[in-house]
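Just one protein chain is left out here, and the rest sit where they should.
On to chain A.
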Amino acid sequence: MHLTLEFGGGLELLLEKSTKVHKVDCQPTMDGSEGGKATMKGLLSWVKSNLIKERPEMFIKGDSVRPGVLVLINDCDWELCGGLDAELEDKDVVVFISTLHGG
């Protein structure tokens, strides 16, 4: 499925060339198969193995994102969509953003 993944608040630094927007074609199912359900859990593990280039602990903790990272599915907090179990659909936009503290 086609997904647009965006990284911000400094998370982009963990990716190649610090690119913020990634248009990807992936099967974020738990076993990578075409038939299974595409979930956030599957997407996180896909992102970890395919996009994150350094310091994965700055992105993942356990099987979720590390504290201080907001995840948005189509501009909506993933907590309102089912969190790790949230199902993804073709052309969804998923944003990972680290909270900022500066001022």
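To be clear about the criterion, a residue touches a chain if its C-beta (ideal position, glycine included) is under 8 Å from a C-beta of that chain, and two chains touch if they have at least 3 such contacts; residues count from 1.
Definition applied: contacts and distances are computed from a predicted model.
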For this session: For the chain that's not shown, choose its UniProt protein name out of "Exocyst complex component 2", "Ribosomal RNA-processing protein 41", "60S ribosome subunit biogenesis protein NIP7" or "Adenylyltransferase and sulfurtransferase MOCS3".
Result: "Adenylyltransferase and sulfurtransferase MOCS3"
For this session: Give the residue, chosen from A:5, A:26 or A:95, that touches the chain omitted from the document.
Result: A:95
Problem set entry | On chain A, residues whose C-beta touches the chain left out of the figure | 8-10, 20, 54-55, 57-58, 66-70, 72, 75-77, 79-80, 95, 97-103
